[in-house]
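With one protein chain removed, the remaining protein chains of the complex are shown where they sit.
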Amino acid sequence: MFYYLRRIFLLVITVALVSVITFAVFQILPGDPVRTMLGTEADETQIENLRNELGLNRPLYQQYFDWIGGLFTGDLGNSIRFSMPVSDLLMERLPVTLSVASMALVIVVLVALPLGIFVARRQNKVSDVVLSSVTQLGMAIPSFWLGMILILYIGMNVDFFRINGYIPWSESIKGALSTLVLPALTIAIPQIAVKFRYVRTAILEQMELDYVRTIRSKGLPEKLIVYKHILKNALIPILTIFGLITAEVVAGTIIVEQVFALPGVGQLLITSISYRDFPLVQGIVMYITITVVLINFIVDMLYSVIDPRIRLR
Amino acid sequence: MLKRKYVLSFILIMVLLTISACSGGSESESGENGTSSESGDGTVATSGGSSNGAQEITVRINDDPDFLDPHHATASISFQMILNMFEGLFIPQTDGSLTEGLAESYEVSEDGLTYTFNIRQGVRFHNGEELTMDDVVYTFERLMGLNGGEKLSNNFDNVESIEAADDTTFVMTLKEPNSNFLYSLTALQSAIVPKSNDGKHNESPIGTGPFAFVNYAPGVNLELKKHEEYWEDGLPYLDKVTFAFQSDDQAAVMNLLADEVDLTGVPGHRVPEVEGTYNVTHQNNNSSLIITFNEEKEPFNDVKVRQAISYAINKQDVIDSVFFGYATPTGSNMSPAMGDYYLDGLQDVYKRDVEKAKELLTEAGYPDGFKTKITVSSHNDIYSSIAQIAVENLKEIGIDVEIEVVEWGIWLERVYFGRDYEMTAIDLTGRPSAYEVLNDYVSTNDAENFFLFKNEEFDQVMADVLRETDREKQIEYYHRAQEILNEQAAAVYIADYQILWGSKQNITGLKSYPFWFHDMKEVKFE
Partner (left out) sequence: MQKYKKNINLLLGAGILLLFFGMMVVSYFYTPYDVNSMDIPNKLQEPSKTHIFGTDEFGRDIFSRILKGSQTAFIVGLLTVAIGAFFGVLIGGIAGYAGGLLDEVFMRIMDALMAFPGIILALMLVAVFGPGIINTSIALGIIAIPSIARVTRSGFVQQKESEYVTAAKLIGVKPYKIMFKHILPNISSQIIVALSIAFAIAMLAEAALSYLGLGVQPPDPSWGRMLKDAQSFLISSPWYTYAPGGAITLLVLGLYLLSNAIRDIMDPRSK
């Protein structure tokens, strides 16, 4: 019980720290949200009016405490740039980002897991060498260049795909897929490259353990050994990896949304930073951090269920 | 035990899947509830109406409006859209002139101080209410801060009083005569809004324009529908207008090719892909692309240095590489888009001449050039492209320029408002009024004079023109003003770059204005 409480406490601390870091960065960030928004045509009267109206003439720490106060009532405040609640903006953009991210994650799992097992079973064979070279290459490609290449060679040639914009699931499932698959692939490919190696290593490590030798000596078919015994014991390291991907996949969406012009949270984040829209940036950063931290937490919890010894550490 | 572990890993995947599924679901719900974000059209993906014969158009716009309330909006991108919803007492025309709008007729007193307007009758707002004198008075009181609120505009500081003489006659009295006054009575500066909508002008804007507000989804689109009771008979033709936001020019072309938008700006180098299947129209934008200087700082306070730089910059290279030839060379703030206000010939004064530039620089006392810095904004790549060309050109006459690229917000704060800079590159936004085109940014009486240009004759000309009521004589003043800007090399005047509109071939009725406005009033699909 103490273990869980401690974990939850640390989780809250992490989120709070991130919020403070964002706030600290904004303290020293040059540029003014009102001027940025109104542009060259604004006169000083309009600028001053809007600053007052938005409460931007209050000291920043006060704005921050008000923001925290609002948080407890579930109010993320209003965006400066779009003069509407941050939560509404997030709700509008989240489906896009979550769709891409979860699709990427599913692709990674569906490809990396079998691939890792496959390669582990054929250790030292040509396929291993070939695959690990391909892997290294996959890791090294900058994701936005990969996106451009997918646009050029797949998006432009296969009618099914649209290379920019987003169609909501509610409108057309086929339409949604046509806009989401390429961005998801762009995120997934480098991740597959990294992660299948971890799967391979985890399984190889298990294969060398005594219990496998014992089972093997009993004459069980190799397939059964791998799927029934090794995989289950390799689950912890593999889980860790997939916990780690989440953060990278979420970060990956920021770049990929630019390449494919997807109206997601990442695009909103970049806009909000350039407009110095403090409430919006805080809202988005909080959402991203909480997602990442929460998934890591879930993964941690799963470990301790699988292997109770972990709780003691 | 074994099963449990499989189940767990399965749960993890399922949880992630459900997260996305749930959020997909909640979106469609919010659409049904009619909250701010409507789901169905939540993207640029909604196809233009031409295919099924409906009069519905999707127009791509680079960015969100800053405000929908026309009295709060200042960004030109906002007016590009919202001018379809609002009208003022006067309506700006494509050649920079004005025609009567919500004022049916007007008179100016001999001394140029009293303006009397007859308000047009039978005009209805989008909510069905009839336009009354109350609304006109309310509009100006709101702008001038007379009804308890804060002053929303400095444009009416010269107004002594406003008064409703009777139900149809509106009188404005000025403190000083101003021949440009009528230009502050368009929807750009004083859109007439209904008093009954007080406090809701931004959330649910209402005007008298040909199109009415339907929905605004930030970052996605702004939807308008036909104003059925519009006062001009038979107009508009379109039933629905969607302004879809897409900041990426390249993606916008893809949207056009994929039939997702009907009208968009096309970057010059992509014209060949679009030409033939789509109409491509060029529009002089009336914006003046310049490289300018802080003219209070040495060495830019010396006219010879400014002239030397003007001779050194290869304007044609800028036009060719940054705009792929689609730009009209200019010689002052004014562009040919302004009709007979524009003085032709000035664009050739500073033809590239490196020798002459070196001579001028030597005369100014900088035979070996000097070191300086050009600060440009990152919000559009054209500025850093121009800066790169300028650096190469100026190297030839010994001026060593460092490029500093900053974010738009920082550029505004430091260069535009703070005037803490040496050189910069920017485009001056087009305006309907010749006076504003010339006066804004450069006259010492203007708060926007970020070049800190100072010239007594120029200031005198701009003061005289305000007192001049005869149009021919006004034009003479304006021509002289352009000459002064050119002689003094107030900036390196490069070009009025054109916006290339790619549109479906069956779209007619598009008009181009000397300022940013996507006028949809007479647009239709044939």
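A few points about this structure:
By letter and in written order, the chains are A and B; residue numbering begins at 1 in each of them.
What we mean here is this: contacts are C-beta pairs under 8 Å (C-beta built on N, C-alpha and C of every residue); 3 or more make two chains touch, one makes a residue touch a chain.
The model shown is predicted, which means the values in this text are computed figures rather than measured ones.
Contact with the undisplayed chain is limited, among A:Val18, A:Ile167 or A:Ile225, to A:Val18. The residue touching the chain not shown here, chosen from A:Tyr3, A:Phe144 or A:Phe161, is A:Phe144. When you scan B:Asp302, B:Asp317 or B:Asp340 for touch with the missing chain, the hit is B:Asp317. Contacts to the hidden chain, counted on chain B, fall at residues 249-250, 267, 269-270, 272-273, 317, 320-321, 378, 381, 384-385, 387-389, 391-392, 403-407, 410. The chain not shown here touches chain A at positions 10, 13-15, 17-18, 21-22, 25-26, 28-31, 124, 129, 136-137, 139-145, 148-149, 151-152, 156, 247-248, 250-251, 254-255, 258-259, 269-270, 273-274, 281, 285, 288-289, 292-293, 296.
The definition used in the following text is that only the chains that are shown with their structure count from here on.
On the side of chain B, the complex with chain A involves touching residues 2, 5-6, 8-9, 12-13, 15-17, 19-20, 23-28, 30-31, 35-37, 39-40, 42-45, 64, 66-67, 72, 74-76, 150-154, 202, 217-220, 246, 248, 251, 254-255, 258, 260, 379, 407-410, 412-414, 416-417, 429, 447-448. Partner chain B is touched in their complex by these residues of chain A: 30-33, 35-46, 49-50, 52, 79, 81-84, 88-89, 91-95, 98-99, 101-103, 105-106, 109, 162-171, 175, 179, 228, 232, 235, 239, 242, 258, 261, 263, 267-268, 271, 274-276, 298-299, 302, 305-306.
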